[in-house]
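Missing here is one protein chain; the remaining ones are kept as they sit in the complex.
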Amino acid sequence: MDTIVVMKAGATPEDVQRVVDRVQELGLTPHPSRGEFRTIVGAIGKRTPPMQEQLEQLPGVDEVMAITQPYKLASREFHEADTILDVKGIRIGGPHVNIIAGPCAIESREVLFDVAREVKAAGAAILRGGAFKPRSSPYSFQGMGREGLEYLKEAGDELGMPTITEITDPRDVDIVCEYADILQIGARNMQNFNLLLEVGKTNKPIFIKRGLAASITELLMSAEYVLSQGNHRVILCERGIRTFSEDVRFTLDVSAVPVIQERSHLPVFVDPSHAAGKRDLVPALALAGIAAGASGAIVEVHSCPDRALCDGPQAVLPDNFRKLMEKIQQVAEVVGHRVTLWGREDSSPRRSAVGGWAT
Amino acid sequence: MDTIVVMKAGATPEDVQRVVDRVQELGLTPHPSRGEFRTIVGAIGKRTPPMQEQLEQLPGVDEVMAITQPYKLASREFHEADTILDVKGIRIGGPHVNIIAGPCAIESREVLFDVAREVKAAGAAILRGGAFKPRSSPYSFQGMGREGLEYLKEAGDELGMPTITEITDPRDVDIVCEYADILQIGARNMQNFNLLLEVGKTNKPIFIKRGLAASITELLMSAEYVLSQGNHRVILCERGIRTFSEDVRFTLDVSAVPVIQERSHLPVFVDPSHAAGKRDLVPALALAGIAAGASGAIVEVHSCPDRALCDGPQAVLPDNFRKLMEKIQQVAEVVGHRVTLWGREDSSPRRSAVGGWAT
Amino acid sequence: MDTIVVMKAGATPEDVQRVVDRVQELGLTPHPSRGEFRTIVGAIGKRTPPMQEQLEQLPGVDEVMAITQPYKLASREFHEADTILDVKGIRIGGPHVNIIAGPCAIESREVLFDVAREVKAAGAAILRGGAFKPRSSPYSFQGMGREGLEYLKEAGDELGMPTITEITDPRDVDIVCEYADILQIGARNMQNFNLLLEVGKTNKPIFIKRGLAASITELLMSAEYVLSQGNHRVILCERGIRTFSEDVRFTLDVSAVPVIQERSHLPVFVDPSHAAGKRDLVPALALAGIAAGASGAIVEVHSCPDRALCDGPQAVLPDNFRKLMEKIQQVAEVVGHRVTLWGREDSSPRRSAVGGWAT
Partner (left out) sequence: MDTIVVMKAGATPEDVQRVVDRVQELGLTPHPSRGEFRTIVGAIGKRTPPMQEQLEQLPGVDEVMAITQPYKLASREFHEADTILDVKGIRIGGPHVNIIAGPCAIESREVLFDVAREVKAAGAAILRGGAFKPRSSPYSFQGMGREGLEYLKEAGDELGMPTITEITDPRDVDIVCEYADILQIGARNMQNFNLLLEVGKTNKPIFIKRGLAASITELLMSAEYVLSQGNHRVILCERGIRTFSEDVRFTLDVSAVPVIQERSHLPVFVDPSHAAGKRDLVPALALAGIAAGASGAIVEVHSCPDRALCDGPQAVLPDNFRKLMEKIQQVAEVVGHRVTLWGREDSSPRRSAVGGWAT
């Protein structure tokens, strides 16, 4: 059982150093993590009762907590309420359901804008599009790189939608941060720890997809890598696991949604597109995820999927996406959630006033 | 590609014999299957164009069809519309959503009646209760046997609910048929082919749970074993598959619902209780299944789960079951389905007038 | 932690009844199991120190033991030394390596005798052949039934080889016992508990294959079902588990061999044929199993596999089987084991003089 020392918002570097020193004197290993708003000092090692009191008395210390889970900052023990992020005025997490939509890969300015307008009209809140594509074959289309990022930013700006794109290399952090609002860590990189550390040093929300054979604990440990660097804005995503089943590409583990929510305060999304691998199955899986309580879904939409350079067979057509959005809205309401309808007239999201470092 | 010859309802045994003989002359292996209403003759072997015509001309032949799937009578190719069963006036399948509820095992007359009244009041249509329990340990409670079946029949009769119970041994077919309305084949017996053949000879609906490592094709092949004996009333159930995940007992594969519906006309249910293994997860999984389009769910409910002799931790309390039923109703409506509310005043199921052998 | 009371070989029914009564008075549930040589009384429930003493003093009691595992009679705690069975003079288990070989299904007298002579000449100790075949399709060849059993017995008698065949239905126990020396429970029936109870009442060795998604504990619990009925001659077999891998039919879990040996005293075999599903992989998997310490392997051999009615692609040709036998012998020696070469001149198995009920 380890200890976490949460510093006050106004704590000075000297206050932090004093805690670090005392933790060391107590025979524990200190892990200071400087966030945007506050600093946390993890004290890894065996805990004793006097320790708690001694640390609480130090100047600048707000709270001292014991954490039994291997993940600390990601756990419900550490942060009881649901974390709700604010991304350009859109609230993500808890009862706020957000749909991320767009093409798998950015293929051209035209197709991207085309799809972006469609998904916005249907009610999607966030625009997705891949510029660096991790492909299992070195001979497949690998993405448009910086040019794709430029189009994505342009489309997001023009339509007023926050954007998300995948990052696969720690050397790309600067360029991706320049263009996108949310950084996605794909399933294949869920345990690329150097990449996680690197994005943990940015101030962008990080959207982490569960690895195809990762346990919930491993997913939360990957979130912990980001959180431990001071970036407290993490979103998790169930995207299907690899099982014996040959009937779908991956098996969407809907139970991951309530299981993660029980253990962690972080928002949980589902990705029905990559799980199904086939557009006909996407609506059923998207609705299942929302019914299970997910705070959102990420859906691949393409206006001309048979010409898509990547994952065409799983992209939903705009018309079907619109119908799906309506059902998502209704199912969300049944479970007490509410879909952010950014682009639709009946919706006027207010800039949220959520404070505190963890949001 | 094999051939199926569907005989007319009024075909005589001589008509059938003539088809069998001709199939043999054509160099194929005949598989006559005498159903309650009609007889089918499978003709396994390579198909030639003249064959079709020759068979169609024989007296008593209604239709001659080619089937590409390994399962024949279970396939959508064979029967395009959703099969809708009628069990004591309740319609099962297609848009009709039925909730089966009750205790895991029948432990006493009192507890069974207690739970039965609760689930009926909440809107469950069918009563479940196990009398022969397959347990992984020979030292665990193995069920009450015939005494349990008597209580189940009594409760079903008194409350006007059809009943379902598990059968695990071909030697128990007579006794179980005497007491229960629907026979359940558990996941562990999904490929107990002799048991399938035996229940295929009864006139009771058969509820087959997917084995914990069975593919969809294997599940449909098990249905085919029942169908091939002339019993055309089969219901399928996704109950969670075994994966690497240690976070739940089994991983509910919601994608199985639309995948089965694409390939087969048979009704598909989900079992959130055995998948979750933990009552807190049951509502999320039940709603996910209904949102994915299932024609029903089978839920374990117990008024005093900490004293249950079997699977107590996964039994939902009556109060929570009532709340779940309300949400199930609403989610079913979103996807165009309708819950049978047998015991509730706002519902008046009519005896269905579905005809034809396949229903 | 439960308790096992082992009665002396000469204990009377009255002695046993006295133990049963006392166990009940102590608030535990008694599970008497009458074996060929001795009776065991399981006392399931919380153990207290005085209990041990009280039970030890009763007449006819040999030993009173605490068992922490869910499986009792199958555990190493209960029986520390390797169990070594004697089947018609052949020793099975521990350092004795036996190869079981023959066709998947018995298709004709001629083919069976043909293959039987080949495998005997190559050094196989036991002859296999299926008469009741569990097939995933009701339209596939289901085995020759009693006629097949007659041929198997005839071949075994003529060549002096013990025989093994699969049993799939509790109603077939008498007929199969009449003809075969070892009864096989297939992977699909590993948790067909009624079948296990039924074969537990016979005096034939039972060869249980691991279910394709069964844990080691579940496999040992299935063995416990047989052991609990008084039949103490059980052999276990790893035959491949179902994983995400599409590169083989099933993934042979070689680690099951040392894991089972650590927890149980029962002999462990491997089945490379069903795991591989492809004859080219059989030698590598068979050798891997023997190198991992297995007490034997069951290998499908066919003189004309392209005409086999069942599982032809995985049957090894006689010539290759002979070469494989030589390597198996050498690998077995490296790990301190010795192959029974029943039919070869350089081998003269003696009738073993192993006594005691557990062998």
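As written, the chains take the letters A, B and C, and residue 1 is the first residue of each chain.
FYI, a contact is a pair of C-beta atoms (placed from the backbone, for glycine too) under 8 Å apart; a residue touches a chain by one contact, two chains touch by 3 or more.
Owing to the predicted nature of the structure, the values given are computational and were not obtained by experimental measurement.
Q: Who touches the missing chain here, C:Val176, C:Ala292 or C:Leu341?
A: Only one listed residue reaches the unshown chain, and that is C:Ala292.
Q: So which of C:Cys237, C:Ala276 or C:Leu341 would be touching the chain we can't see?
A: Answer from the full complex: C:Ala276 touches the omitted chain.
Q: Which residue among C:Glu166, C:Asp253, C:Asp271 or C:Glu300 touches the omitted chain?
A: C:Asp253
Q: Which is it among A:Ala213, A:Cys304 or A:Leu317 that touches the chain not included here?
A: Spelled out, the listed residue whose C-beta touches the missing chain is A:Ala213.
Q: What does the interface between subunit B and the hidden chain look like in terms of residue numbers?
A: Considering the whole complex, subunit B reaches the absent chain at 213, 242-244, 246.
Q: For subunit C, enumerate the residues touching the unshown chain of the complex.
A: 213, 215-217, 241, 243-248, 251-259, 262, 275-276, 280-281, 284-285, 287-293, 327, 330-331, 334-335
Q: Which subunit A residues would touch the chain omitted from the figure, given the whole complex?
A: 2, 29, 31, 42, 44, 70, 72, 134-139, 168-171, 188-189, 191-194, 197, 211-213, 218, 221, 224-225, 228, 242
In the analysis below, only the chains that are shown with their structure count from here on.
Q: Given that subunit A is a copy of subunit B, what angle of rotation, in degrees and a multiple of 5, matches their CA positions?
A: Rounded to the nearest 5 degrees, it is 180.
Q: Taking each chain's centre as the mean of its CA atoms, which one is farthest from the centre of subunit B?
A: The most remote chain is A.
Q: Distance-wise, how many Å sit between the C-alpha centres of subunit B and subunit C, to the nearest whole number?
A: 34
Q: Round to the nearest whole Å and give the separation of the Cα centres of subunit A and subunit B.
A: Distance between chain centres: 40 Å.
Q: What are the residues of subunit B that contact at least two other chains?
A: 213
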